[in-house]
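What you see is the complex with one protein chain gone and the rest in place.
And now, subunit A:
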């Protein structure tokens, strides 16, 4: 349940460290974003000497949430933190590696794994 002002960790090596969500992409008044949703975020903290800089507005896809993910087979999965992977306008990841566990729901997006 990610909403604007939520801070998220970055789960890849794109150069950003921490993002703050600005907008949830989807409907006009969409409240929350879950795993697999795209958000617009601003970079709050970045690794020095990388293409991404602080206070840059980028898009990201959410890969881990503290809110539980419910599967059709009845399985409920919860993570330890909120994390996202930086993405470009087409939907391709900016980084080359992804850290941490990722839910199977993200398999249709072509994230390198």
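Basically, a contact is a pair of C-beta atoms (placed from the backbone, for glycine too) under 8 Å apart; a residue touches a chain by one contact, two chains touch by 3 or more; residues count from 1.
Note that contacts and distances are computed from a predicted model.
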item: Undisplayed chain, where the name is taken from the UniProt record, one of "Glutaredoxin domain-containing protein", "DNA helicase", "Translation initiation factor eIF2B subunit delta" or "Probable ribosome biogenesis protein RLP24"; value: "Probable ribosome biogenesis protein RLP24"
item: Selected from A:28, A:73 or A:108 as touching the chain missing from the view; value: A:73
item: Sites on subunit A contacted by the missing partner chain, in the whole complex; value: 64, 68, 73-81, 100-101
